[in-house]
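And then subunit A:
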Amino acid sequence: MPLDLLNVSTQVRQMGELLAVRRGDQSRRLELLNAMLAAYTDRWQDLADLAEQVKERVAVPTGPLDERLPAPDALKTYTALATDGAEIDPDRHGGSGDFFLINVGRVRIPYGQPHREVELRSVSSLGFTEEDLFIVDPRDPRRQVPMRDRHLDALRTVEEVKALADLAESESATGAGPAVALVDGTLLFSVLEERPRDFLRTRFYSDYVAQLERMRAARVPVAAYASRSRGVDLVNLFRAVCGGTPLACDVCAGAHACALRGLTDAHILGRDLRQWQRTGVFRVRSNVHDPFFGVHRAYFFLLHTGEEIARVEVPEWVARDFTMLSNVHSVLVDQIGKGFGYPAVLARADDRAVISLSDRTVLDTLVRQELARRGVLARPSAKLHRKQVRTV
Partner candidate 1 sequence: MTRLGLLVAGSLSEGLAARLDPTVPIEDVRLGKFVKIVGQKYEYFCLVTDVQLDSANAEVLRDPPGDPDAVDVFLRHVLSGTTTYAIVKLKPELMLANTSADVDFEEADLVPRPARSIPPHFSNVSEATTADFERIFGRDDGRNHFQIGQPIDMDVPVCLDLRRFVERSNGVFGKSGTGKSFLTRLILCGVIKAQAAVNLIFDMHSEYGWSAKNENGVEVKGLSQLFGGRVAVYTLDMESSRGRGIKPAGEIKIALRDLSVSDITLLQDELKLHRTAVEAATLCEDKLGDDWAAQLLDMDGDALAEFAVKNAGNMNSLQALRSKLRLIDRLPFVERSLRRSTLDELIGQLERGHHVVLEFGRQRNLLAYILAANLITRRLHELWVKKTETYWATKDEADRPRPLMITIEEAHKFLNADAARQTTFGTIARELRKFYVTLLVVDQRPSGIDAEVLSQIGTRITCQLNDERDIDAIFTGVSGGAHLRTVLATLDSREQALLLGHAVPMPMMIRTRKYDTSFYAAVATDNAEIIAFRSRRYEEIFGNE
Partner candidate 2 sequence: MSALNGVHTDQPAQDGEVIEASTTEFLAQAQQLDGAPPFGSFVQVATDDGLTILGVVAHVQTSGIDPGARAIMRGHDDVRDDLIYQENPDLPLVLRTTYRALVVGFTEGGSIYQFLPPRPARLHYSVTQCSAAAVKTFTDTGLDYLGALLAGSEVPTDELLAANIRVTASMRGEPQAFLQHAGKELAQLLHTDYGRLTAILKRCVLAQGTYA
């Protein structure tokens, strides 16, 4: 109610006008870039060399830029694995004490295998011990960081791939046909560091990579799927090409701003990509992630779903294995079809992961009851209480 709608609506209109202008501007700039793209299509090696020298995170081409691969033949039989997660943050204001909840949805759907069962499960775990609630620097126990906000996110991400690795291992043990493991988003998740020590990244990335390793050992390809990708890794590479200074750039020819500004990889690569086709793979060169990921360095390709361009990231051991990569492509095509635009198995996993408001209330009640049984009175902070019971 308190929104100043009059004010906001004016601003929304202004935004609309700007969008229109931007769109028009965008097409113009893409035209400008055509030439440059055409020039570099085959000079991918040069681009790759350049990429190694740039500090920022960029994409590293592994083949001609205009590589376009159609969807392979559909697999008659395969198993799709997916996980997704959600969390409940420890509520400082809540009276229920400190704990967090991570809910992971696990999905296994065997296709073309009628004798096998489908798994749709949620696994919820509560974090409440000291070790759960605080991340301790192993080298200096005095340094502790509470497991909240982005760190909890990171923990959740790790739990997701851990569950995925569990699925992959059991799947592999059955000896059934090909399987593909999917997660939503990116393999290259971020963990903010607190200077001067690097213990957070160590903790999370190591755990994460360990799970990827399990999947590699199980020979189950894993991929991260990002719908309507806004990745700019390739754009950043091109920025490096022109130095990022519009004045000096041939393309921009002294324009006000760099033509690449506001464009995404999808803009550049996606224009002649047809439905179900994918681009070639690009390695992601990230100074943050590379030290930890090793053979699990992330590669990506763009995939046209028909309605949008998605970005699919795979570890190197998948990117370099043509069969695995092919299976990932084929499975994604099938899954997106079944999921009406988004991989069905991921959607199922998301369904199982989501924590609804009523779920939160139930949990809260459970906790409160337990505390009450122990004689601990749980009361929300004044601020939260005021939020809960609004007075005038």
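As a selection rule, all candidates are chains of the complex that A comes from, given by their letters.
Definition applied: contacts are C-beta pairs under 8 Å (C-beta built on N, C-alpha and C of every residue); 3 or more make two chains touch, one makes a residue touch a chain; residues count from 1.
Keep in mind the model is a prediction, meaning the values are calculated, not measured.
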| item | value |
| --- | --- |
| In-complex contact partner of subunit A, selected from candidates 1 or 2 | 2 |
| In the complex with candidate 2, residue positions of subunit A that touch it | 107, 109-114, 116, 118, 120, 338, 340, 344-345, 348, 351 |
